[in-house]
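One structure is given below, represented as structure tokens, and several questions about it will come after.
Of the protein chains in this complex, all but one are displayed in their positions.
Coming up: chain A.
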Amino acid sequence: MKRKRTNLTRILTASLIYLELIVVAVIVIYPLIWIVGSSFGSSKGLANASAIPDHATLRNYIDLFRNTDFPVWYMNTLKVAAANMFFGVLLSTLGAYAFSRFKFKGKKASLLSILILQMFPAFLTAIAVYMLFLNFGLLDSLTGLVFVGVAAQLPYNIWLLKGYLDNISTSFDEAALIDGASRTQIFVRIIVPLATPMLTFVAVLQFAAPWMDFILPRLLISSEEKKTVAIGLYSMISDQTKNEFTLFAAGSVLIAIPIAVLYIVLQKYLINGLTAGGDKG
């Protein structure tokens, strides 16, 4: 008798759990299916967009490449993202190496300033950056965008990487030093390989950021041919008169898929990195 009851509760719990899992899964997936479906929709407006379009067509994707500047925006963003990743990783690793492995005057003060800097909302500086770039002729250039993109994340990245390097024993460095390796060799041959998990995290974030960064390009970029995808996509949807919803959907799908794949493949690194960011304050 008793066993039967536990069996019943077990089945009941199991079905409740599965019900919950299915409901949540539907809520999670539906908006994504809806936007993918809309991107194949044959009528351009939002009103007729649906998850399962009546007459599925690739026209939106073709239009996106033929009749809009999407390919240009895409290439711009790709360039910015690549440069952002390269310089972001390079500068923050070098900085973290210096802070983690060397004693020097002003180290404490610099670390404290890094801590304070990373608390500033990037927005506070954006207007000022705009005025400064106006002064130095960096306005409306992708280079300027990279400068700001790298600098804005630098304090956080250095702090994060420094914390990671601090946890790696210095015995490897010391052994190499005895063998006559220079400090630059130690950096390239020992520190960089050991810090790869955290470097991956920084690299992915630095690469992914420009695809979705809105405020900075909106401020710093004005000409059509220098726009990044975030600005381009936003202009498609914010202009109610344009009625380009399905184009926006197609563009979104093309951006979201590579980023999502990247995030899912590297999710272990990313979650660990974010966790470390919290632990280190």
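We adopt the following convention: contacts are C-beta pairs under 8 Å (C-beta built on N, C-alpha and C of every residue); 3 or more make two chains touch, one makes a residue touch a chain; residues count from 1.
As a convention for this text, contacts and distances are computed from a predicted model.
Chemist: When you check the chain that is not on display against UniProt, which of "Phosphopantetheine binding protein", "Glutamyl-tRNA(Gln) amidotransferase subunit A", "Maltose/maltodextrin transport system permease protein" or "Cytochrome C oxidase subunit IV" does it turn out to be?
Modeler: According to UniProt, the chain not displayed is called "Maltose/maltodextrin transport system permease protein".
Chemist: Thinking of the whole complex, not just what is shown, which of A:Ala83, A:Ala230 or A:Leu247 touches the missing chain?
Modeler: Residue touching the absent chain, from the options given: A:Ala230.
Chemist: With the missing chain put back, one of A:Leu8, A:Ile29, A:Leu58 or A:Met75 would touch it. Which one?
Modeler: With A:Leu8, A:Ile29, A:Leu58 or A:Met75 as choices, the missing chain is touched by A:Ile29.
Chemist: Which one, A:Asn60, A:Asn76, A:Ser92 or A:Gln206, makes contact with the chain that was left out?
Modeler: Considering all chains, including the one not shown, the answer is A:Ser92.
Chemist: For review purposes, identify every residue of chain A that touches the missing chain, sorted by number.
Modeler: Spelled out for chain A, the touching residues are 10, 13-14, 17-18, 20-21, 24-25, 27-29, 31-32, 34-35, 45-47, 49-50, 91-92, 94-95, 97-99, 102-104, 107-108, 110-117, 119-121, 123-129, 131-132, 134-135, 147-148, 150-152, 154-155, 158, 163, 166, 183, 187, 208, 211-212, 214-215, 218-219, 230, 233-234, 237, 245, 248, 252, 255-256, 259-261, 263-264, 267, 271, 274-275, 277-281.
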